[in-house]
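Handing you this structure, nothing more for now.
Removed from the display is one protein chain of the complex; every other protein chain stays in position.
Each chain gets a letter, A and B, in the order it is written, and its residues are counted from 1.
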Amino acid sequence: MSRVFGWRSAVAFAALAALPWLPGVPKYYLLLAFDALLFGAIAMSLDLLIGYTGLVSFGHAAFYGLGAYATAILLERGILSLWACLGFAIVVVGLYAAVVSYFATARRGIYFALLTLIFAEVVFTFFRYTQTFGGSDGIQGLPDALVFPGVAIDTPARKYYLVWVYLLLAYAVCRVLVTSHFGRVLVAIRENEDRARFLGYNVQKYKMLACMISALLTGLGGAIYPIRAAFATPDLMLWTESGEFIISVMIGGLGTLVGPIIGGVFFTLLRDKVSSYVDWYFIVIGVVLVVIVLFLPKGLLGLRRALGFGRWRATA
Amino acid sequence: MDYLVAVLLPQLLHGLVFGAALGLLALGLTVIFGLLGVMNFAHGELYMMGAYAGIVVIGVTGSFWLALVAAPVIVGVLGAITEAATLRPLYRREPLYGLILTFGLALVFREGVRQIWGGDMRRILPPFTGSTPLLGMTYPDYRLFLLGASSVLLLAIWLFFTKTRAGIIVRAAVQDAEMLDGLGVNVPRVFTLTFAGSAALASLAGLLLAPVFTVYPQMGVEMILLAFIVVILGGMGSMGGSVVAAFVIGLAQSLFSLWMNPQRVAIAIFGIMIVVLIVRPRGFFGREGVLE
Partner (left out) sequence: MKRLTWLALFLAVVVSAVWVAAPAMSQSKVVKIGDLGSKIGVFEGYGKYQTMGVQMAVEELNAKGGVLGHRIEIISEDDETKPGPAVRKAEKLILQDDVKLLVGAVSSGSTMAVMDVTKKHKTIHWNSVSCAEFMRTTKFHKYYFSNQPDSRQQANGLAKYILDKMGKKVYLFYTDYAMGQSDGRQFKTAFEKLGGEVVGVAGAPLDTKDFSPWFGAINASGADVLFLAFAGTDSLRLMTQLHSFGMTKKYKLAGIDCFLLQQDLAAIADPMEGFVQLNHFSPYNPDPNMQAYNARFKKKFGVDANIAAGSYDAVLFWAAAVEKAKSFDPDKVAAAHEGMCRDNTHIGRQCIRKEDHQVVMDMHLYQVKAGQNLPIARIDGKDAIGEPMVGKDPVEGFTWEIKKKK
């Protein structure tokens, strides 16, 4: 277990838990931190696929958005229990992810990326044009969810702890997975799929499972988003959103789990801050991306090593 | 019979026009994919910049025809510079990096254009504005020209790849770049020139379509997804496949909208695509083992 949760992670999570108590933190920063950590956690789930298995999903926005709609649909109908929302999201995202991963993992490389993209576009188009779910406006004005009857997730601090718990659990799941035998098989598949197959592993089964786990974690992240934002709209499923998840993974560093979390946080904060001052912030983001691909293929965590801070355990 | 002439045939024609234009865009994408293994997310921005380059040239010279020659040259040079500066270092890395890099380049190009020319929509006037009575309706001459010009271009590209030495070298590079290198061909130069050619083709499509679709910074993003679908459907790296698929998509889009609620058309097209990929996993003409 110590391999799973080193003291570094423990301290980092403790520090994050202390954030709401720091003096003078405006409530807005807790909500911004919610978005940043949520984005980070989703990037981490995606890293399971990109960094460890070598599969680039361009359709994670669909898992995210479906999770969000699952929650939104229940909240809208007055079912306020957090657990019901999460359960429903798991069912909905799970069913969809099973179909996508079955067909997509049969293909490699770019085909996988584009198949996930097309499936996601179908889901996006469906929600965009289905009036039952609000069409392009989505579902808005949702009430606060309840952890237990009478305990609503209403204040920024409570919302922040919700994402904190989610990040903690998602991180634990990912860490356990990549340090397990299962995780090593995934890396073996990434390195040489044919060899893994000759060694007797059912490669597609492993890929499918990795895809499902990543999708479900992302879907759960989507499921808590309406609890914070009080709405779910089709924009959450736009393919550019998937692109932003990938950008976060790249910024942080592939195959490191921690890197994508930092990448997601960095990306969210960068966009939020820069966009308050200039209207050409997409150029900043684009340049950051190009520079990272060209000069820092291992992301921000790679920067640490480049500066001589010792070797990072690049992959489990 | 009335239905056939008054409704079905014009709709077929719409589909052909759109399909031919889409084919031009997808062709450059598929060649780059076959050659460099890069799914070029910035292709839509090259298409967009073709239209803006056209606006500049028309502004200076006042001639649409001159712009039709100059814009592809300008964007082609820009493409060559981009390839040499950013994509070349990535050849030996995984295709993923190319995908992400071009995603970043697309953001920079799009926002750059918006900063220079603003986000407003602009128009390029067609060089001729008449219309021809055709199939019981008046059909704009420019659209007929568009269909003709795209078809001629597609034919010329086909001849280039099958009849000229340069074309054969590019096709050989798609098959096996290392072998070509061993034969003494300057492969990086082939790559750069091909990228420039692909950029020029995209910009030509952008400018040709500009009088119909109008010009604004987001125009590329809206086309690129459709172009991707065409490339996958046709079979990645297959040029003939892309052209066929472009016409299939163009026709499907205009014919479906006759019988179903237009918003379902998009879903239907994705549906076709998923079915094709499940039945024929490599698209219409895809070969086994290409970049998998």
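Criterion: a contact is a pair of C-beta atoms (placed from the backbone, for glycine too) under 8 Å apart; a residue touches a chain by one contact, two chains touch by 3 or more.
Every value quoted in this text rests on a predicted model; they were computed, and no experiment measured them.
Participant: Looking at the full complex, which residue from B:Thr61, B:Thr162, B:Asn186 or B:Thr214 touches the chain that isn't shown here?
Facilitator: Selected residue, touching the omitted chain: B:Thr214.
Participant: From the list B:Gly23, B:Gly54, B:Gly98 or B:Pro140, which touches the chain that is not on show?
Facilitator: B:Pro140
Participant: Considering the entire assembly, which residues of chain A contact the chain that has been omitted?
Facilitator: Interface with the chain not displayed, on the chain A side: 6-8, 11-12, 15-16, 19, 24-29, 31-33, 35, 128-129, 135-138, 140-141, 156, 229-231, 233, 235-236, 258, 262, 265-266, 269, 272-273, 275-276, 279, 282, 304, 309-310.
Participant: Would you write out the residues of chain B that touch the absent chain, in ascending order?
Facilitator: 6-7, 10-11, 14-15, 18, 114, 119-123, 126, 129, 131, 137-140, 142-143, 211-214, 216, 218, 222-223, 253-254, 257-258, 261-263, 266
Assume only the chains that are shown with their structure count from here on.
Participant: I'd like the Å distance between the centres of chain A and chain B, where a centre is the mean of that chain's Cα atoms.
Facilitator: 32
Participant: Which bits of chain A are touching chain B when the two form their complex?
Facilitator: Contacts found on chain A: 50, 56, 103, 106-111, 113-115, 117-119, 121-122, 125-126, 128-129, 239-240, 243, 246-247, 250, 280, 282-283, 285-290, 293-294, 297.
Participant: Which chain B residues qualify as touching chain A in the complex?
Facilitator: Interface residues on the chain B side: 33, 37, 39, 86, 89-90, 93, 95-97, 99-101, 103-108, 110-112, 114-115, 221, 225, 228-229, 232, 236, 263-264, 266-267, 270-271, 273-274, 277-278, 281, 291-292.
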